[in-house]
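These notes concern the structure reproduced below.
Missing here is one protein chain; the remaining ones are kept as they sit in the complex.
We call the chains A and B, going by the order they appear; numbering starts again at 1 in every chain.
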Amino acid sequence: MTTDNDTPGAAANAATAAILSDLADTRHRAVVVDSPPGAGKSTLVVRAAQELTAGGERPIIVAQTNNQVDDLIERLANTHPDIPLGRLSSGDYSPPPALSTLANTTIGRTLADLTGCQIIVGTAAKWATVPDTTFGWAILDEAYQMRSDMLLQIVERFDRGLFVGDPGQLDPFTIVGTERWIGLPHDPTQNGVSVMLEHNPHIPVHRLPVSWRLPASAAPTISQAFYPFTDFTAGTGTGTRSLDFSTTRFGSTRLDETLAKAFSTGWALHELPRRHVPRTDTETVQTAADLAERLLTRGAVATCEHNPDGHALSAADIAIGVAHRDQADLVRAALARTGHPSAPGVAVDTANRLQGREFEVVIVVHPLSGRRDATAFHLEAGRLCVLASRHRQACIVVAREGIADLLDTHPSTDPVHLSVPAKFPDGWEANHVMLAKLAQHRVAA
Amino acid sequence: MSMLSALAHVEAMQNMTAVRLTAFRHHRLSDRPLVIIPLTMAGEAGAPLAVMAGTARRDMTLLVVPQPRNRDQRFAFAADLGRVVMDYIDSYRQDRRGEGERSQYTDVPQIIVPNQGGVNALADLGRMCRFRSTTGPYAVPEVVPEFGMWLTFLVDTAEMAGTSMLLPLTALLTEHWATGQSTLEDQNLASLMAWIAPPRGVSIAQALEEAENPDVCPPAGPSTSPEFDNRDLAPAIKRFDTAHALGDPHTLAAAQTELTELIAGQVKPTWRLMWAAISILRSIPKAPQTARRLDRDCRLFTNHSDYRDAGGLPQRKRDTAISAARRLSQLERALADFEAAMAFDDPFVLADRRSGGEAFTGTVVESQPNRTAITAKNTTVPRPRVTVRTSDPLRLAAGTKLISPTMPKGHKAVIVSVLPDGDTTLVTVEVTAGMGRGRTPKAGSVPDLDKDIDYLPDPGWRPNPTFPDSDHTPWTHSADPDGPDDSAVPENAAAEEWGHDN
Partner (left out) sequence: MKPPVDGRLDALRGSSPRLSYNARSLAALENNPRCTLRALLDASGSDKAAIAAHIGYPSPFGQSSFAFARGNAFEAMVKDNGCAELLRVLRETLKLTLPEVAYLDLNEVGGAGDNDARHRRTTEVLLEAARGNGEGTLFDHPLLHLQVGGEGAFLEPDLVAFRIDGRFYIVEIKSFPIIDGQADPAQVRAATTQASAYIIALRALLAHHGMDTGAVSDTIVLVAPKDFTNRPTAAFVDARKQVAALTRQLSRIERVSDLVDLLPEDLTFDLDLDLTLPKKEQRPRRPAEELAAAVARVPATYRPDCLNHCEMAFHCRAHARAEASLDVLGPAVREQLGGIDTATMALGLARGQLTPTGDQSDMAAALRHAARLRDELTEAYGGAA
């Protein structure tokens, strides 16, 4: 509508301004910000923390893992070296080197250790052990990863909350199989944001409209597959990002063909022959590792808005994402087998652990590859969403042929409950959307 | 499912015999369990049709509702069954041990039903009874609401891993045995028992066929077979209704006897099967930590018993935000503890974890028993290291904390490194606890060279979560935090509408 919002930057600024204005509005007990992958969630958290501090508040920040807390502390300390920060930690926490050198950061086990700090950051689990004290504001980062019962343990620590997170990623879960809470607005196995909104329907919900991470080649597909009701766009145009090989291709392999496809289009489906295999299938695992090795060996230069003159890709710019922990272990072993000296520097992890992280190139072992059936776990939209939305340049999916058949044979079989809205996106539908996209970028191996 | 369990099922299928999955029985079996077989009427909402109950194979009570659609008969039945069950439960509310806060009953009741459907039927019955009023227009006997509250308590505990106050028999059996059929078919008690202990002189294949024939093996409930309903039960109920309408006591008695005999015929085969299964289960040695779990059962039982003695309200229809969160935390903890305890106690379960790379067994090939380290408080403590060679497909990473069933109690260690060596893996661990207070480890507390040792991850200790007080549901979890909490007893408790009779 307004011409201001025509560029991605302007749209993002307008969204941020609206969020900050709601934060300042004392009528709202909470403000929710939905952030698609790479939409500047951390930037917003830092900005909001600073604004609240400037307004005389002493906000706390609640993150879900120690890594997330460390990352936030580092960003906060670097952006606002003048604000004294506290890191609330448990006894056996040892800070990473980057944190111990920060001048304005204090690490403490109790609030008493952190009395002089303007912003205190800790994991939800740690905040749950803090008794009595109540702060004016809490910023809850990755709030969709926090279960409702965890929110219940920390909610008395703050009067008002800014809930920030990505609704498209993996939902929290429980190993306990029980149906007793289904349909309850306060189902403790649901994420905290949904439960809070269920009881407080007038809380403003904002949405960050621009993904700064995903390239123009990926944003529309990810948006369509995983955020069907809340559109977002890429922050960069089609020409801004590119990948080029540093060497010409020597010999000719399928790996090169796949890499070339990914470099030129942002996507590649490296399709192995149809076969039912265990999830630890050596060929699949080795192929994922070999693709990373080939990328390192040939060398690539990534051009983007931050590096207009190009940046040589290193192992730290590459990740391999899988569904199961045992697959991650095997991929790491396979990387070692490639013999490339920097191969062990490639990040290999499950979707759960890759949440919130960002790389230039991501190689994904498709959760449904080679499977005989599609369980709810493997169909979960959030899992594929995390894996397919970590990259700034290109995403390469390794899969055995036959996933489309598998999806046809195993339509979604989630139980249906009374008065419970169906969860969207539906993993089965999302998988179909992704598959249709990948089919256009297929390289048969 | 692990590779080991999968293989066990394949073996069972190929060899046509059940294959054991555990060395021990991990659930306690009472010396005097109350076996209950509930039957419900098809198509009715939790309408009880009959129950057979008793604490010994030859001592059973059969209660029948001649016309399950009749409300008065339904609650008369509930009262009869309630008295049987409450007599049994009350017999465990006699002996207490300990003082004050720690005082608790020394043993707990144990109800065994054929399958999960039996648990669900008792849950329905509990829900139907616990809000009933003993006064007013639709008054029920005193025992009915009390019985309903106890049933609800037992059903709630059955969700918690490792408890044994209400158990479905099929779950006990499948915990110990793998069959050559699917999980779905394992829900059928007769099919399951056909694999484990087919009738004398009958092959497993034949026993399986009979198990699915309702004329030979009537279903173990709660549903009866449609053939039985249509062929036998429906005409018998009709005759009862006619006799009832005529008001002739002789015809009525005859019709009632006929019904009772019909139902007895349906339920007796299951009754015999259940006691046979219980006797087989008794012959399996119980796992060492079963005693610890009994202690938890005693605590739960005592708490509920004291709550009832204090005249507590019936359990709510649905959990509140805070009680749900609290229960979730209890259920998760119970499951994690139970799984760890099973692996610790039982080499079969440990092997299961080993085949998935989540535990390992190996031989000590290197040992530094006298290694020490200096703590943050500047004291020297023993920190021996040993290297274990294992051929298990290990997937545990450095830093994982371990416990060991092959070492003395209190032994703890942490993985220092994991190095592949040919087909095997060398795991170096540092012993961190269980060595006594001295500067040198006490004898036997560090694994010796050439010793075979098992390690599995330490489930660890977790703090009890603290939730807001139950009368202060915070704004995130309640629509109106200042308003009164919704009443525990629904207003229609006295007389839930019955609707039109048909």
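Methods note: a contact is a pair of C-beta atoms (placed from the backbone, for glycine too) under 8 Å apart; a residue touches a chain by one contact, two chains touch by 3 or more.
All values derive from a computational prediction rather than experimental measurement.
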(message) Using the document's definition of touch, tell me which of B:M41, B:A211, B:A255 or B:M274 contacts the absent chain.
(response) B:M41
(request) Specify the residue from the set A:K41, A:R279 or A:H366 that touches the hidden chain. (result) A:R279
(message) Please identify which residue in B:M128, B:A220 or B:L262 touches the non-displayed chain.
(response) B:M128
(request) Using the touch rule from the top, list residues of chain A that touch the missing partner. (result) 179, 182-183, 275-283, 370-373, 375, 405, 408-409, 411-422, 424, 426, 428-429, 432
(message) Touching the absent chain: which residues on chain B qualify?
(response) 1-11, 13-15, 17-20, 23, 41-47, 124, 127-128, 177, 180-185, 195-197, 212, 224-227, 229-230, 233-234, 317-318, 347-348, 351, 354-355, 391-393, 496-502
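Criterion: only the chains that are shown with their structure count from here on.
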(message) Averaging over Cα atoms per chain, report the distance between chain A and chain B in Å.
(response) 38
(message) Can you tell me which positions in chain B touch chain A when the two form their complex?
(response) 159, 318-322, 324-325, 328-329, 331-332, 335-336, 356-357, 395, 420, 463, 465-468, 474-479
(request) Enumerate the contact residues on chain A facing chain B in the complex. (result) 29-30, 128-129, 131, 148-149, 151-153, 155-156, 161, 174-176, 178, 180-181, 184-189, 192, 195-196, 199-200, 325-326, 329, 333
